[in-house]
Each structure stands twice: as structure tokens, then as C-alpha cells.
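A single protein chain has been removed from this complex, and every other one stays in its place.
The letters A and B name the chains in turn, as written, and every chain counts its residues from 1.
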Amino acid sequence: MALSKDELKAAILEKAMTAPKPQLYVKDFYACDPDAKPRDVKNAANDLVKEGKMDFWSSGSTTMYAAKGRAKDEEHR
Amino acid sequence: MPKHDTPLLDELEKGPWPSFVTDLKRQAEKKPECFDILGQLELSFKDKITHWKHGGIVGVFGYGGGIVGRYSDVPERFPGVAHFHTVRLNQPSSKFYSSAKLRDICNLWEKYGSGMTNMHGSTGDLVLLGTTTPNLEPLFYELTHDLNQDLGGSGSNLRTPECCLGRARCEWGCYDTQDLCHTLTMHYQDEIHRPAFPYKFKFKFSGCPNDCVAAIARSDFAVIGTWRDDIRIDQAAVKGYITGEFAPNAGAHSGKDWGKFDIKKEVLDLCPTECMWMEGDTLKIDNSECTRCMHCINVMPRALRPGKQQGATICVGAKAPILDGAQFATMTIPFIEVKKNEDGEFAEVVEVIEKIWDWWMEVGKNRERVGETIMRVGLPTFLKVMEVTPAPQHVKEPRSNPYVFWQADEVEGGWDRDVKEFRKRNAQ
Partner (left out) sequence: MGYDPANPMADRITDIGPPHYEQFFPPVVKKNYGKWLYHEIIQPGVLMHKGESGDECYTVRVGCARLISIELIREICDIADAHCDGFVRWTTRNNVEFMVDSKAKVQPLMDDLKSRGNKFPVGGTGASVSNCVHTQGWIHCHTPATDASGVVKAVMDELFDYFTSHKLPAQVRVALACCLNMCGAVHASDIAILGIHRKPPMIDHDAITGLCELPLAISSCPLGAVKPATVKNSAGEDIKSVKVNAERCMFCGNCYTMCPAMPLADPDGDGIAILVGGKVSNSRSMPMFSKLVIPFLPNTPPRWPETVAAVKNILETYAKDARKYERVGEWAARIGWEKFFEKTGIPFTIKSVDDYRLAYDTWRTTTQFKFTSHIK
């Protein structure tokens, strides 16, 4: 049984705040709900960015996610 | 910001090719931060090393692409370029512009940026080079509100799609590259602006097998125009080439005397399938043998045209060498009609794209291009995912090793056997 969208978002945010490494790939969130489709997980994670709870972190070629304030950034070092 | 001495860069103001140094100096009169661009570049020329650092979280709110963060590693010497972020604007399909639109973009960039651009970046975006973090949101506001434009892709997003100019000014466009490019760009705005995938994903659209946007070499999803009926021949124009009335290859060889045009040597003998011959002064083509390489059409554009039953071949998985080595895109869908439905969508193309994505999002590893995923799992698995009937066209030649991964249900009786029963018949 897949989680509801709100439950999925809560699980993603929990993982983003507690995972040992701050930056996570979208695939790292797939485990938050093994029954969810990759696209639903991606959409939920992107929603959390829109809500200001997570940030995108980009190497230019790769984009990762981080809970607000956790990622390392040039201007905030 | 003061002017810096640039003796090394000044050497690049010499010579007949347009000089970006002269151009930068001209721009610096209005945008003094360009003096610092020149100053830092001069330092790189002296040190033989870059002085840029990468920056991670920079972007406009809610977008995971379109801005690439960049910082100087010598900001105290060149404060004008301390922050120097890149802004990627999604270019209009095939890069036609009105001067009014370009002037609007120039004015916006004069206000918020360095005044320097790339026309265009490698993926096709109109790239604005060099702005600060505080300028990003106001720039984006005016870009969307006043210029009716948007950002392109970067990171693990769908990258800004790109197409050849196709039917706008070329007689060989076998489908409407610009319409497909624009329609899919609009359809996939979310995937362009927000990360969705294990890694980058590129669409490129070429109207014919000449492939002027290099789709087969650099795009994960390459749609390349082709046809499946007969090359159209104007026999009178063929004679025009033979008699020398028309220059071969549209005049592309006019700078050297290559002698009189010889249709046998220059067309028939260079045909890779040898499917053309002359009967008297009539050109014959065995179209069933033709592989649509375009050579004969390129050489005699007034006489030969692609057939009328037009569409495209879809190839999947090209990429530059990082990491496993360069890959060309693998021919996957031999022929697809590229047609819009009544809703204005290219539904059949969309279906192919989403089959790839649904699978790759699940199976692809982090930072693995789809071509590498296909390489890792094998083309047979990918063809099954795509629900494509395997055909000899999918390979250059059949495999030369016998190591077929048979499945239990393909073998009579399956794989469950009883070793005790076996031993009753076959002693140890």
C-alpha cells in the first residue's frame, strides 16, 4: 500500500534531516516508500523544495536534495 | 573597478578572426566588471590554470536548473567577478530571433549582469555569463513578466531540447523539428526546471540523417528524420548536373578544380549500398536497398529529394566519454510518424519517451546516463522494456558469443529438475 502524498513528503523530509550525509540523490528517497513510483517520489521531493523545506544542491551536472540549511555552500561557509 | 594590464590577452586582438578580447574591452567601457573578467582571464593565461570555483545551492526559488553557481578564487583582486553565476535561457527552437527580442534580452542583461553572453551554450541555451546571487530573483521576475521567457535546464534535469532549423529553411526536413522541439519543451517544463532523473537527459531533433544538431552523438533521445518510400528524382535536373549546368554538392567544392562532375565516381560509386546505376542518361535507384545516407541527395539537391512518406528514426543513449567511453545513440525505433494528435500533442513520441523514463528512473544508477544503463543491462533487456520487436536493424551484426541468457520459461520443462531422478539414469 503506497503512502499518501503527505505521508510520503513527511518520510522524505525525515530522511533528509536525519541521513548521515546532508546531500541526497532522488534515488535515496525511493526507500521512503518502496511502493511509490519514482515519479511520485520525485514530485514529492520537488514539492518540499517549493515549500521551502528542502534545497536543491547542484554540481552543475548533477542535482541533489538537502534539508534546508544542511548542505554546504560557498556563500555560507 | 580599474582596468588591468593584459599583455597576454592583447595578443588575441591580432589576426583575422573576430576577437573576444576586443569585444570584452568594448563592453568594459559600459560594464566595468568586464575589466575584472579580463583581469582574471589574464591571470589564468599567466598561471595556466582556472580561477573559478563551483557553487552549489544557487538558483531561483523552486527551480533545480537554469542557474549554475560560479565564484572567483581570487575575489579580493577581482571583486567585479566575485560572484559570477551563469543563467541559461531556453532559446527559441532553432535560434531565430527578432532584433526587438534580442534588444530586450540585452537590456535585461545590462541591468542585472556582466553584459557577456554565449550565443549559444553547447546544449543550445542562450547563456548569460556572470551575475550575483541577489540579482537572480529580480532578473527571473523581469524575464518571466516582461520578456515572456524562461530558464533552461541543468543538473539532473531534462536539458533544454534543441533542434535543427528543419523546414524553416531546408528542403530535407522529414518532420517538423521545430514544432516537435517546442511542443515537447512546453510539455516537459517541470522536468526541465526540476530534477527528475538519475542524471542529465537530452533531447535533440534533426530533420534528416545529415543530423546537423549532432543528435546521434550527444543526445539521450535522438529523433532523426527519415523516409521509407522512394527518393524523388527529377531526371532533367540529373542531366543538368551531368552537363555541368548545376554545380555538384550545391557548389560546396567551388574553391578547387576537381575536374568535370562525374556522376559515376561522385555519386554511384560512393553510394554505400551500390543501389544506383545509369540506364543511358536516366538515373535508376533500387530504393529497397537504400539506407538513406543522404550522400546522393547532398551531391545533387536539385535532382533528388527524400521520399514523401516521411517520419523519423529514434536512437537512444548517446553521450560524451565520461565515464565508460563515448557512445553513439542506439537505433531503437526504426520508423515513427511524427504527427500531432487532435490535442496538439505528439502522443506517440511522448509514449516512447515516458517508457524510457519510467524504466530508467527505476533502474538507472546515480550519475548514470541512459546509454550506460542500457550498456549495463544489455540491449535485449532495453528492447523488452521498450516493447519493441527485435529486428536485424537493431544490430550491425548478430552476436558472436553464444552466451544467451535463457529464461526458464523459454526452455521445455523449465529449470526445476530432480537430481535423484537424474542419478537413477546417469550414475555418478
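Heads up, the rule we're going with is that a contact is a pair of C-beta atoms (placed from the backbone, for glycine too) under 8 Å apart; a residue touches a chain by one contact, two chains touch by 3 or more.
Everything numeric in this text was worked out from a predicted model, so none of it was measured.
Partner chains of the missing chain, restricted to those shown and counted over the full complex, are A, B. Only one residue from B:His4, B:Arg77, B:His253 or B:Lys340 touches the chain missing from this view: B:His253.
Only one of the listed residues, B:Pro79, B:Gly244, B:Pro272 or B:Gly344, touches the absent chain: B:Pro272. Only one of B:Gln178, B:Thr332 or B:Thr373 touches the chain withheld from this view, namely B:Gln178. When the full complex is taken into account, the listed residue touching the unshown chain is B:Arg26, out of B:Arg26, B:Lys339, B:Lys384 or B:Arg399.
On the side of chain A, the interface with the absent chain consists of residues 21-23, 59-62, 72, 77, using the contact rule stated above.
The definition used in the following text is that only the chains that are shown with their structure count from here on.
We define each chain's centre as the mean of its Cα atoms; on that basis chain A and chain B are separated by 30 Å.
Every residue of chain A that touches chain B in the complex is listed here, in rising order: 25-27, 37-39, 42, 46, 49-50, 55-63, 65-66, 71-76. Those residues of chain B that touch chain A in the complex are listed here as 53-59, 62-65, 68-69, 71, 83, 133, 154-157, 190, 194-200, 357-358, 361-362, 365-367.
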